[in-house]
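This is the structure I have questions about; it appears just below.
The complex is shown incomplete by one protein chain, all other protein chains being positioned as in the whole.
Order as written gives the chain letters A and B; numbering starts at 1 within each chain.
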Amino acid sequence: MTSLALGLRGLAHGGDYNPEQWPRETWRDDIELMRQAGVNLVTLGVFSWAWLEPEPGRYEFDWLDEVMDLLAGGGIRVDLATATASPPAWLGQRFPETLPVTAEGTVLGHGSRQAYCPSSPVFRAHAGALAEQLASRYRGHEALAMWHVGNEYGCHVTCCWCDVSAAAFRSWLADRYGSAEALNEAWGTAFWSQRYGDLDQVLPPRATPTFPNPTHQLDFRRFSSDELLACFTNERDVLRRHTPDVPITTNFMAHSASIDCWRWAPELDVVSNDHYLLAHLPDNHIDLAFDADTSRGLARGGPWLLMEHSTSAVNWQPRNVPKLPGETLRTSLQHVARGSDGAMFFQWRQSRAGAEKYHSAMVPHAGPGSRLWREVVQLGETLRRLAPVAGATVDAQVALVLSWQAGWACEGPTQPSDDVTYRDRAHALHAALFRQGITVDVVPPDADLSGYRLVLVPTLYLLTDAEAASMAAYVDAGGHLLVTYFSGIVDEHDHVRLGGYPGAFRDLLGVRVEEFHPLLAGQSVRLRGDDGRTGEADVWTEDLHLAGADAVLSYADGPRAGTPAVTRHAAGDGVAWYVATRTDRETTDHLLRQVCDDAGVSAAAAAPPGVEVVRRRTADDTYLFVLNHTHEAASVPADGIDLVTGREVTGSVDLVPGGVAVVQGG
Amino acid sequence: MTSLALGLRGLAHGGDYNPEQWPRETWRDDIELMRQAGVNLVTLGVFSWAWLEPEPGRYEFDWLDEVMDLLAGGGIRVDLATATASPPAWLGQRFPETLPVTAEGTVLGHGSRQAYCPSSPVFRAHAGALAEQLASRYRGHEALAMWHVGNEYGCHVTCCWCDVSAAAFRSWLADRYGSAEALNEAWGTAFWSQRYGDLDQVLPPRATPTFPNPTHQLDFRRFSSDELLACFTNERDVLRRHTPDVPITTNFMAHSASIDCWRWAPELDVVSNDHYLLAHLPDNHIDLAFDADTSRGLARGGPWLLMEHSTSAVNWQPRNVPKLPGETLRTSLQHVARGSDGAMFFQWRQSRAGAEKYHSAMVPHAGPGSRLWREVVQLGETLRRLAPVAGATVDAQVALVLSWQAGWACEGPTQPSDDVTYRDRAHALHAALFRQGITVDVVPPDADLSGYRLVLVPTLYLLTDAEAASMAAYVDAGGHLLVTYFSGIVDEHDHVRLGGYPGAFRDLLGVRVEEFHPLLAGQSVRLRGDDGRTGEADVWTEDLHLAGADAVLSYADGPRAGTPAVTRHAAGDGVAWYVATRTDRETTDHLLRQVCDDAGVSAAAAAPPGVEVVRRRTADDTYLFVLNHTHEAASVPADGIDLVTGREVTGSVDLVPGGVAVVQGG
Partner (left out) sequence: MTSLALGLRGLAHGGDYNPEQWPRETWRDDIELMRQAGVNLVTLGVFSWAWLEPEPGRYEFDWLDEVMDLLAGGGIRVDLATATASPPAWLGQRFPETLPVTAEGTVLGHGSRQAYCPSSPVFRAHAGALAEQLASRYRGHEALAMWHVGNEYGCHVTCCWCDVSAAAFRSWLADRYGSAEALNEAWGTAFWSQRYGDLDQVLPPRATPTFPNPTHQLDFRRFSSDELLACFTNERDVLRRHTPDVPITTNFMAHSASIDCWRWAPELDVVSNDHYLLAHLPDNHIDLAFDADTSRGLARGGPWLLMEHSTSAVNWQPRNVPKLPGETLRTSLQHVARGSDGAMFFQWRQSRAGAEKYHSAMVPHAGPGSRLWREVVQLGETLRRLAPVAGATVDAQVALVLSWQAGWACEGPTQPSDDVTYRDRAHALHAALFRQGITVDVVPPDADLSGYRLVLVPTLYLLTDAEAASMAAYVDAGGHLLVTYFSGIVDEHDHVRLGGYPGAFRDLLGVRVEEFHPLLAGQSVRLRGDDGRTGEADVWTEDLHLAGADAVLSYADGPRAGTPAVTRHAAGDGVAWYVATRTDRETTDHLLRQVCDDAGVSAAAAAPPGVEVVRRRTADDTYLFVLNHTHEAASVPADGIDLVTGREVTGSVDLVPGGVAVVQGG
């Protein structure tokens, strides 16, 4: 595993740089401030299309030349954007067919951002031409470290329902199915007289009188992700032709359902990700960890890059809470702990105008004379000291299976319960292990699981026969696997596997479910184990029958009183657990401790509650990241050098409230 | 009163059969399973249009021939659909003007179901042609028992606002009013400069800057119901020409406001209804009873057919809760108790794919090796034993006046309180009598009331002078009548009757109301009677003055403290009660006991709380249905034979928790 090959010494530090928002005289101040903060990488030009090509085919690069040269002069490397994230006003004006259209037929026009139809050949041609210009102009420029294609693909225009998209969808379907007959079978169009006589009758799932066909919707999500990917590869291929040695990225939003990142990641040279805390969540540092673990999964375990997070508040939440003192450093190092070879921000200088003017930045409205700026400088120093970490891998004994396609299908229309959301159990299981100090790899359903001691399969509603067989083989060979409810229900066409739920896992889990029994809003049930242990659950129960498995917890009351809720099945040389209800936090924590003990999984280090421990590893050395998320001082066993302070650690490392340490050799 | 004339021996048992969703080899299994379950009737082909006419004018009947013959061979009769419930994709593709359009101008396309404009002559021509094909092909087929036109008319496309509909609406208005002057008067267009110079200026009530004209909206609801009815009669007339002796139905949703069932029912040979429990309602068995009583009312007191309910969970609620053991049987028999000559389900075999795949069925995903299937078989046996009940009428001394038109007007825009919903008091009064074991007939506002001891008039906001006069005459002749607030307010044009509310009932009730006084959200008031009895109410009060009536309950606090809330007026030889506030459950129960005592109304049998008793009657015999909705054993006085068990009943019939009995002669 090597580092990101961006020509940096150590970890990346910087942010999105939008010099076009500021007068030329500010630019030199920017370079000086970047130097003070130890910035070594900036992302340039993400939203510059209208400045680079003010009218079709007329390009203006002088200002960008000047900025590139200034940055090079300051020793700052550039992640240079193709600037196609948001087209100029003239594109929609001259080519209205490039504008996205909603399912209800509303055209989405210029005036915010990302106003293009992902299937538009006109958009792609103009975007490709701009990439061509940039690649041919800046190939070989001293500052150029990486290409940054588009921006947060699918963030606002996840799908487009226009006529251009409709034609592209039909073409995609023809490739996938070959005939109307095959499509009719896959979509189950015998239902509700939806059968298509010819593929040319198919439309995007536009507004209809009632619930749409779920497979139609699912394929439209697949298609839409693929169309956005084609926008990416369209530009990537231009760039690669000009600069085969310069890595190419685009910034994912790994938490989002907009695109199937598993299909995208192999197309990128560097996996990068944007992450923002949700202010209202009490444990949002655990959500951060989930997102970082997902990014590492997308990078196949190798290093990745946190392309955007915020120094403090964002602007798009109902209440945009700032970060507290020390939080910028701590959250930055959380990402590094989990494999990011840097910590980048949106954005360098806080905007005076526009929709994101209250999004915090490295240089705030208050200017350099501010606590926030001082913390940015401190972060730069810390990242410099952590340079040896670059390229290190992350230790993990546990894998968690995540699937964008399962999520799309799971959250489709007319499911058994609106309260079953795809990522709910994924976050719950991950959080339970986080609280035990156990690091989790996030992997796709078709991953090679053989290296893990324990595999978690939360709400994997949809998977293929081959994926199910791979998991069964893993258990048969001695692996431990835990499945939660509403997994294994349908095949890749969203057809139910018959004969009792969960069809794909029935034999593996040694259970057979005759009916789902969702609970009403606010309804909960008690659980009880043979050992007298009790627990609580809500949202979901099942009419579950044992067929080889043993009951671990049963319902103590409620509509399924006396029947099993959590089971354990010794299968082959391994063990398969099933959790048929939505256990509360305490019950989940307890259960996962039992499961981990059973599987022989242990923490990176013994740590008090609220103190995060993660270990990165190179061929030569290890790095124990210790992050204190509590308001109390804390101590964790370790020996070595704390790279943050440079001090030697003997026996244990002591942290102030909110403090951080990275113990080399620890 | 005769039975449904479907050629069945006894009661109907079966469901929607959609063989096109399954491979041919499944069909023979289906017949065998149907025989095991005692199925004697299936509804076939509701959503088969795309299979029967894969392209315009090219018909494929071979598969349907085969299914019809298989069913005939199995001794199963067929309620054969005209298959026009949902048009194929080609209709909207070739004739876009057939697609429905919302008030905001959004076209609703193919991809779910029911995507046609009810006023479309193109749709009607194609639907009629298909009915013609089916009628001429299957007339005289051994299996053919009934024709099933469309499906749940107006369920999703209740109204259409397109230009085709606009022209049809104008034509309908020209028939109704004759001139713009008459329409202007009826709609009160002097208000807000809405006056039409010519009928050709009138549009459907599309999106407007603010509140639309309420009479405009009301007439549009009337028109839309009539247009859907014209779709029905269009096909019915074709069928009747070919098979004058085969009864024709369509399945109502009697709980829904979509169509005016009173105008529709006389056009059907058999009244049939679809009913689904709402999982979150604690007393949804009482709602079931209301719906069944309404169906019987639509059948003018004669037998009707429960065309659809569910064996267990549905798929379209936020949380789709399954039925508990025994509940399928009990809810089926509730419908039979209240006049249904059978209990049919949606659907025979649970779908693998599509939007309704989680809607339960007679053959569940888990297959015949399941509790649900065993209960379906048990139900079949029970229905067979209940054969003598077929054709029996239901005893009722009380009528409840229901009016779809009053509901439309009551729930129009800019009414005094959003909390006044049309059916709220209807359900409250019906439930109070249900809890007393008193069966209620649901009747239209123009019904002949002379046979009833008590008539309930809940929230009859709109009625005609003739209807009001008929109710006054009923009281004058000795009848007892109870009216709740917001009744008798407007005439058929939604014009307020002046001089004090409730204009149509002021003299009859002996009260005069100067102002409405809606209560705020969460606000409630105390009531007190002369006898010291107290009660509670919310939502609504009035500035009520006695003009002949006596106060029964008065406000003990709140904005109208000391003034009357419930009154009783001895009028002619009868009695007229007025309830001017929204009494809570306990107060309503107490009041209705008083009212029933006064009117000499009594229960079908003495039964403990939660045990339902209903009596059906033929010329020769009676059948006491006893249904235990509690979790306790229960006993009800009866003598005769329990048809469910075949055992003799002497003195009383004993039920297990959730149990049912039908005592012949009881």
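Here is the rule we use: contacts are C-beta pairs under 8 Å (C-beta built on N, C-alpha and C of every residue); 3 or more make two chains touch, one makes a residue touch a chain.
In this text the structure is predicted, and so the values were computed from the model without any measurement.
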(request) Check each of A:133, A:273, A:312 or A:382 against the chain that is not shown and name the one that touches it. (result) A:312
(request) Kindly state which of the options B:182, B:520, B:606 or B:656 is in contact with the chain not pictured. (result) B:520
(message) Can you say which of A:71, A:85, A:202 or A:239 touches the chain missing from this structure?
(response) A:85
(message) For chain B, which positions touch the chain that isn't shown here?
(response) 104-105, 187-197, 201-203, 205-216, 413-419, 493-496, 498-501, 512-521, 543, 559
(request) Using the touch rule from the top, list residues of chain A that touch the missing partner. (result) 18, 20-21, 47-51, 54-55, 83, 85-90, 93, 100, 102, 104-115, 155-157, 279-280, 312-313, 315-316, 318-322, 324, 351-358, 360, 364-367, 370-372
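The rule we apply is simple: only the chains that are shown with their structure count from here on.
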(message) With centres defined as the mean C-alpha position, give me the chain A-chain B separation in Å.
(response) 49
